[in-house]
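Only a single protein chain was left out; the remaining protein chains are all shown in position.
Chain IDs A, B and C follow the sequence of writing; residue 1 opens each chain.
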Amino acid sequence: MKAFREKCGIVGVYGHPEAANLAYLGLSALQHRGQEAAGIVSSDGQVLVSHRGVGLVHDVFPEEIVRRLTGHASIGHNRYSTTGASQLKNAQPLVVEYGHGGLAVAHNGNLVNAETLRAELEASGSIFQSSVDTEVLVHLIAASRAETIEDRVVEALRAVRGAYALVFLSPEKLIAARDPYGFRPLVLGRVKGAWVVASETCALDLVDATYEREIEPGEIVVISDAGLASYRVSPSTVNTPCIFEYVYFARPDSTVFGRNVYQVRKELGRQLSAESGVPADIVVPVPDSGVPAAIGYAEASGLPFEMGLIRNHYVGRTFIEPRDAIRHFGVKVKLNAQRSVLEGKRVVVVDDSIVRGTTSRKIVKMIRDAGALEVHMRISSPPTTNPCYYGIDTPTRDELIASAHSVEEIGEYITADSLAYLSEAGLYAFLGGQRGGHCDACFTGNYPVQVEDQGVRQLVLFDAKDPR
Amino acid sequence: MKAFREKCGIVGVYGHPEAANLAYLGLSALQHRGQEAAGIVSSDGQVLVSHRGVGLVHDVFPEEIVRRLTGHASIGHNRYSTTGASQLKNAQPLVVEYGHGGLAVAHNGNLVNAETLRAELEASGSIFQSSVDTEVLVHLIAASRAETIEDRVVEALRAVRGAYALVFLSPEKLIAARDPYGFRPLVLGRVKGAWVVASETCALDLVDATYEREIEPGEIVVISDAGLASYRVSPSTVNTPCIFEYVYFARPDSTVFGRNVYQVRKELGRQLSAESGVPADIVVPVPDSGVPAAIGYAEASGLPFEMGLIRNHYVGRTFIEPRDAIRHFGVKVKLNAQRSVLEGKRVVVVDDSIVRGTTSRKIVKMIRDAGALEVHMRISSPPTTNPCYYGIDTPTRDELIASAHSVEEIGEYITADSLAYLSEAGLYAFLGGQRGGHCDACFTGNYPVQVEDQGVRQLVLFDAKDPR
Amino acid sequence: MKAFREKCGIVGVYGHPEAANLAYLGLSALQHRGQEAAGIVSSDGQVLVSHRGVGLVHDVFPEEIVRRLTGHASIGHNRYSTTGASQLKNAQPLVVEYGHGGLAVAHNGNLVNAETLRAELEASGSIFQSSVDTEVLVHLIAASRAETIEDRVVEALRAVRGAYALVFLSPEKLIAARDPYGFRPLVLGRVKGAWVVASETCALDLVDATYEREIEPGEIVVISDAGLASYRVSPSTVNTPCIFEYVYFARPDSTVFGRNVYQVRKELGRQLSAESGVPADIVVPVPDSGVPAAIGYAEASGLPFEMGLIRNHYVGRTFIEPRDAIRHFGVKVKLNAQRSVLEGKRVVVVDDSIVRGTTSRKIVKMIRDAGALEVHMRISSPPTTNPCYYGIDTPTRDELIASAHSVEEIGEYITADSLAYLSEAGLYAFLGGQRGGHCDACFTGNYPVQVEDQGVRQLVLFDAKDPR
Partner (left out) sequence: MKAFREKCGIVGVYGHPEAANLAYLGLSALQHRGQEAAGIVSSDGQVLVSHRGVGLVHDVFPEEIVRRLTGHASIGHNRYSTTGASQLKNAQPLVVEYGHGGLAVAHNGNLVNAETLRAELEASGSIFQSSVDTEVLVHLIAASRAETIEDRVVEALRAVRGAYALVFLSPEKLIAARDPYGFRPLVLGRVKGAWVVASETCALDLVDATYEREIEPGEIVVISDAGLASYRVSPSTVNTPCIFEYVYFARPDSTVFGRNVYQVRKELGRQLSAESGVPADIVVPVPDSGVPAAIGYAEASGLPFEMGLIRNHYVGRTFIEPRDAIRHFGVKVKLNAQRSVLEGKRVVVVDDSIVRGTTSRKIVKMIRDAGALEVHMRISSPPTTNPCYYGIDTPTRDELIASAHSVEEIGEYITADSLAYLSEAGLYAFLGGQRGGHCDACFTGNYPVQVEDQGVRQLVLFDAKDPR
């Protein structure tokens, strides 16, 4: 329903007799970060075995497949993808056989100079298998003259720029890395002597792993039979983790960048109430993502919290509408407004963000159709005015309603009696008011790293025509 | 997660140019009533066209299939099934070609004399295609000498006993019927001149249909180009609708048996607080079914409502556990306990029922592992002591922990600091305290209709061995 | 390529520990009798286990399926079918559960009063599952009041008229039957104490079974742990086996109706040479069915036998022709004319029959294009002037070129320098000249049994619209 989508969740395991099974469970805990494809590669110390498929984790990995992914080490990847035709070809982990043996990699993020590097590599004879930016990394590694895999990885990472949380798997080693800005989360845990790396702590929880620490921005962690070693990509790091992980992406029960997401969201809701309170009868969340902020808002305002919108969790991505159109169809297949709760009430409805405004408009109308006297929309983040280049799939700037419209105009468009966003100051209130420690480019346009590539490759045309 | 399962959801449409599309949407709104198979039959006035498949509605019905189900009338069915092998063969709607042409039927409920009737029909030469009780109905209809389809249906319904909400489709007519006890819900709505029949009002909501009324216990409604006509199966009706629809099965945004489910559940929670309040810091629901009662409990008790358990909605039915077992695995793949919410707190956890006790035990331990000081389990219904024979798939009496154990014993088993169920009196509080107007056999053992069949048919063995 | 098609091959096994495996091998030997669907039902003495699928035997039955078809008795069926939509629903063996337990049946032939019987059965309440004539038999058996399965089968067979070779399987018994005219072949064999029944002896050969005898016209053979018993459907039998089995259908290495097919075909070729010899340089068969007759013709005429047409055995049923048409396309995908063999030669080309004439016309032109000086077509059977109602799928009379055209006209149409058919007298020469002992209705119009049914059922429309 939300037009923002996290591109990926990743996981890595070392030192467990059923490493692939742990990766599979970790990916299922991270399913919210990518629902279109999943893959796991495992190692028994000598050869890599892989399986990837289109669909949810539990569809791609029936028991007989998990059992065939033998070995004590593994990496896994969930993917969100916009390209229809070549889903499987572009699925991760990428697996290659190169001069030094097998190598697999899974990536969450986006490299901003991948096109430039690819053109250089192709000019010297490299042949690419996919259209994903991640493949540039393996060609850089293959072309490196360094002797050890960790040195080749460091050399490759020094050439790329942008956002990355990465796990590599060679037959003997698991390597995890995070870019010097720390855009995307990556945490380290332990379970019964084994190491687990994952995008969020909810993956550690499911496999009974204890949370050790974050992989640091600019850090490379190499795990092998010799234990864990840590390296640095560059001496200087900036540390601007993505604030939208708190607002929307991460699972509420995860700890990311050192804080529990549910508590942050509740705090955003409390702050929102303090900034933009309004006389009302009930507080209603847009489920599921709006629930924690709505609980916070209700607590702070003293208003009753009610599930006035019920979500249908069984619906798939697209639904077929009759030609004879149904009111609010796109929203209604997922949410139903409860007349018994809303009728005759002044309603505060809490959501985490507004993208194009079309969904919010339908929700407001649906609540009013159910008998609400007033509908006050409250958003637990500032207006989203700029696209993300660091691993989140966002609409273009033109499609973001807040990029060209004032809050008043948006409020009119969505037909709310009032609309208020959280202030930028309020967004940082939970950090003690200190700004600048996060990437908030989607709200402010302050991009920590500039995008270097230009244009759309012809390969995309090729992808689209490939009938595979 | 819950061991109680509704066996089916049904829907019927008459007089709409895209009747199958409306049935498909209605089934998707009723997906919670059956997730294992789905089917739709449509009629253009002359021939019936059908499609059934194993899986969720949006998987079984891609757009090209929905388009091929042409015609102005349709019926549909969602199914929950325990039998693995023969899922498709036993899927509904049943479609037959008999002496008077084509006929399709979809059934929610359970016939308690089906085996007896089947034996009689087979003795006179009838050949059954499936092992579902519903097939008895079509053989009775085929064997009837009555002239009209409605008379044949009435004749057949007079022979069967038990629970049924039914929709039939002949090339020319849609027929809906409900047993004289009104065990299972069935409502009637209208949209732009068309008629819609469905198990719950949430299906009407999705297709923009207005709620007209319930199909009455013992009523048969016949809809054709001549309009709507109503018949009675028998002069006397009893009206004992299933109270468990309120407690657990129905969607909270539905109106069943004349009341909004969400409000009933909140009321059960308020009542539970009044009966069994306990000093505590927070109220936490077992999501999703426990949410409304927990909100009611929190409101009545004045304690804060918190989402201390986070549900993963992406998980499938079965997950593969590593040999090296994970604590609380079966529950943990669906729920994660939040330390940041629970640590150092006295927690009231609200659920709607306890079946075997194993899940509740894991939940209690999971909450305590997350740091809770005290865990008080509160159940928004009385102890479930008896199996259902009227269309709900329940464990046997032996497996119901409350059938042989006191509340104290159960509380000890689940390791809660305290356990309280709602009293029977409390259950009826929302009805003004009046008892007897519902079937509450699962709590009381008072079965309105006796079961006549005995034993397990040999066909089940056959089913199990059939490699199809 | 040929427009005549045998509708089925059948097999039955009793008393072998891997009865389903033997049925599977027997069906593979009988694959030429039906390539569109296959099915096997096995019994372990208590329950029937079945599997059916669309495709060739080795595609429908991978090893894991064969292993699951446990038991010491089995029946199997290959099917040729014209209906696209409902292939699987109409596939055989039919399996039903009726008042006396499980029963399966596989049928080669065609019942000429099935529609009439079906209407009667439906009027008294029977519900049919398929649109195959065979299902009438199981309803008659289910409706029978006789006590034993063999008596019920006899009672049912006395009601039906037409052509049938049948195998029935109940949990305890294998029953084989042949109609009183003996239209379709059915033989009995033994292997290591087990009994095998099959349409042709080539199925016995593959499983190392020795040929015992034919099932006699009008005979019912019942095989159980008590041994083999034989019954008669009616006191009088006629014995008019299908002569087209010799001409085209049966595999050349089979013995049917007591004679080896290859030798009969060679004899037909010798006779054809004697009747219609022509000065020529080489004799060329239309492979594969024309090979034995061409060898006979070559021997009798003293002309060299040459493979002037090469067959591509890998082609499927339909091939996609470019818009810019290819000469002789429909024939060329299966046959290629060899210039090195045909150039400058006077060619006798031998085929077994001509249906519409379009294929023969393309073959003649293709041979001439390859440089032949003269093309003399010789057909090893008389002109086919009438459709078959006894189990062969033939075009309608209007489509049979010989029904309305003289041999001269056909010769002109196919552009041969000369055309000759075998005479009716010649056809019987291999039997010592005696006529009347076979059904030759396709050549003569003398139908031993009249067709009773009329019209096309509406169910076919339903079949066509069913999107399954």
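Keep in mind that, in the parts below, contacts are C-beta pairs under 8 Å (C-beta built on N, C-alpha and C of every residue); 3 or more make two chains touch, one makes a residue touch a chain.
Note that the coordinates shown come from a computational prediction; the quantities given were computed from them, not determined experimentally.
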Touching the missing chain are A, C
Out of C:L117, C:V341 or C:M377, the sole contact with the unshown chain comes from C:V341
What residues on chain A make contact with the chain left out of this view?
47-52, 65, 68-69, 96-99, 101-102, 119, 122-129, 138-139, 142-144, 458-459, 461-462, 465-468
Which parts of chain C are in contact with the chain that was left out?
16-18, 21-22, 24-25, 28-29, 31-32, 35, 56-59, 61, 63, 66, 192, 202, 205-208, 251-253, 255, 260, 262-263, 288, 291-292, 295, 299, 304-307, 310, 312-316, 318-324, 326-327, 332-333, 336-341
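The rule is short, and it goes like this: only the chains that are shown with their structure count from here on.
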Line, ring, star, complete or other: which one describes how these chains touch?
line
Same residues or different residues where chain A meets chain B? The copies count as same if more than half of the interface numbers are shared.
same
On C-alpha atoms alone, could you tell me the rotation angle mapping chain A onto chain C? Nearest 5 degrees is fine.
180
Starting from the mean Cα coordinates of chain B and chain C, work out the distance between those two points in Å.
51
Separation of chain A from chain C, taking each centre as the mean of its C-alpha atoms, in whole Å:
62
Geometric centre distance via CA averages, chain B-chain A, whole Å
36
At which residue positions does chain B touch at least two other chains?
none
